[in-house]
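Notes follow the structure.
For this depiction, one protein chain was excluded, whereas all remaining protein chains were kept in their positions.
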Amino acid sequence: MSAFSPAGLLALSGGLLAIGLFGILTRRNFILLLISVEIAINAAVLNFVYFAAFSGSASALSGQAIAVVLIGLAATEVAVGLAIVLALNRLRGSINVAEANALKS
Amino acid sequence: MNLLDFLPELLLLAGALLVFLLDVLGVKRLEVFGGIAAAVTALGELVVIGDLGYAPLHALSTIPASAIDQPLGPTLYAFTSLGLVFQAIFLLTAFLVALASLSRPSHEPGAAVFFGLLLLATLGMLLVAVASDLIFLLLAIEVTSLSTYLLVAYPRKEPRPVEAAMKFFIIGALSTALSFFGASLLFGAYGGTSFYALGAATGYVGYPYLATVGYALLIAGLGFKVTAVPFHAWAVDVYDGAPDDVSAFLAGGSKKMGVFAFFLVFLGPLLLAERMPSALPSGFGPSLQITLGVLAVLTMTVGNLLALRQKEMKRMLAYSSISQAGYMLIGVAVGTGPAIAGATFQVFAHLFMKTGAFLVVGAAASIGVGPLIDDWRGLGNRRPSLGVPFALMLLSLAGIPLTVGFVSKFVLFSAAVQAQGYFVWLAVAGLLNSALSVFYYARVLKVMFLEPSPASAGVGATGSGRFGGIGAGRAGAILLATVAIVALGIYPGPVISGIQLAATHFLQIGA
Partner (left out) sequence: MIYEELAFLLIAAVAIVTALNALLVRELVHTILWVAIFFIDLAALYFLLLAPFLGVLELGVYAGAVTILLLFGVMVTRKRIFSREAATGIGPAPVALAGLSLAFVLLGTEELPQSGSVVHSYDPALLSAQLFNADGPWLILLGLAMLSALAGAIYLVREGRE
């Protein structure tokens, strides 16, 4: 048993989501983009964990289960992202999104 | 849980695993993999049609009729007839694409991966169609997304597709993060993630403001999937950079998946919110409808205006695909039975029109026609076997009578008019946009049929061999789409009444 302020926790996850969005919108390096996405997904995981912890009902376990699945999913996304990075690196020798210009914008 | 209820899904999974296994065992023939993919999607299609209650295929049906269209409960998945209709659409798209891809070069390396991922992506779509839980839905979308990122990068030695895959991946990951964050807020607001719990049917009234923010984030997250403006910018580059067959699959399949996700996520809560007004902030339903209506109008207008300015065929088709998504969103915004039926029929029609059009573009590319619209000069006269189907598809996209595109727009817009109020304006916007879209479709028709062939288009460039160098599979897929466009344009009755019945049932599961 311990006590927390749900409002504070939601503020933290909201902040992390904002940082993730900020990174996705401003960074150019693909690795940094991946990290931004991970930060944003972690904010969602955090939400699930503490909403589960506060509700204290049967749904609590569901929230934890979602968090477990979500962590696995995010790791899968990193793997796919890195595969694309490696393929692109072999073709271009650079993974800066700004330098990828075979497609007209 | 009866495993046999998931027969189409299991067929696709078995097909994918078989393809991967054969690849490891050293069977490196594209025809084998493509044959397996086409066979399991066709078989799955028959099973789904049987499940929908089509009498001649009843022997194939595996879901008991009593399990379909049950009232929503706190389950992870549920079978609805509208979901089955969408499953049929997804399977048909996958079948057409698999059939057309049979005509790729026979010893293409990685063919097993192409068809395996195609089957897995379709599997994810089928699971979206049975979801009755937000997390189940988002995870199923993720199965499709991950497969399609990799499908786009399939020609891994060419920069353009891999760059398109990178763009697709970044946008997709952003949409995943937004959707799951929205879902987590809804989980906090209602203490559960099933659509039953989200409708506050459990009697638990949570935090209305959290719910509103959650739904807003879901609109953004799912908006990326349906390419709703302002979340559309990625689509054109991805459709343009991806291999033609994959573009056909994305436009015909994964966008439709987003449309059904919109149905599930936004109609359920709206319906239940009417019953349980305290579960959501006051005025939530109307403002959600207005938001979706604005999205629909923005999407079709921006898509059409940008399509007008395109010089390349695939980019023009991609923008027209965005504007078509706008028409489908009308159905979500209006939310009545006829409107849902109209949007579903529009999805069904779009499958033949847009998937078919991308397949024709692929066929044209395979006989040496360039990417620019001007490269298609005189193609209609030079190669009527390509020009005529393409012309029919474009006419159908523009909504000319006697094609399926006319019927679907008629059903959809008349449903919006029926719903009264400001929904009439949605129909007006749709009509104006249809008129606008005629310009760029007509320009292509003019280029294809009224302008002389470029001097460089010699005999060699027009292809040779059986089926004019296009390949039997691709020719068959194009023929199938063309026949469907005309047949459904002339005699749409049975399909429409079936879809309308499914839409009516869909509205009742929430009640």
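We call the chains A and B, going by the order they appear; numbering starts again at 1 in every chain.
Keep in mind that, in the parts below, a contact is a pair of C-beta atoms (placed from the backbone, for glycine too) under 8 Å apart; a residue touches a chain by one contact, two chains touch by 3 or more.
In this text, all values refer to a predicted model and were calculated from it rather than measured experimentally.
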Open item on the list: Touch as defined at the start, partner being the missing chain; which of B:43, B:120, B:222 or B:343 qualifies?
Closed with: B:120
TODO: Kindly note down the residues of chain A that lie in touch with the hidden chain.
DONE: 1-23, 25-29, 31-32, 34-36, 38-39, 42, 45-46, 49-50, 52-54, 56, 60-62, 64-69, 71-80, 82-87, 89, 95-96, 98
Task: Positions on chain B contacted by the hidden chain, ascending - done: 13, 16, 20, 76-77, 109-110, 113, 116-117, 120-121, 123-124, 127, 135-136, 139-140, 142-143, 146-147, 149-151, 153, 156-157, 185, 207-210, 213, 216
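Basically, only the chains that are shown with their structure count from here on.
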Open item on the list: Nearest whole angstrom, what separates the Cα centre of chain A from the Cα centre of chain B?
Closed with: 27
Task: chain A to chain B touching residues, read off their complex - done: 10, 13, 17, 20-21, 24, 30, 33-34, 37, 40-41, 43-45, 47-48, 51-52, 55, 57, 59, 62-63, 66, 69-70, 73, 76-77, 80-81, 83-85, 87-88, 91-92, 97, 100, 102-105
Open item on the list: Give the list of chain B residues in touch with chain A in this complex.
Closed with: 135, 139, 142, 146, 149-150, 153, 156-160, 162-167, 169-170, 173-174, 176-178, 180-181, 183-185, 187-188, 191-193, 197, 237, 240-241
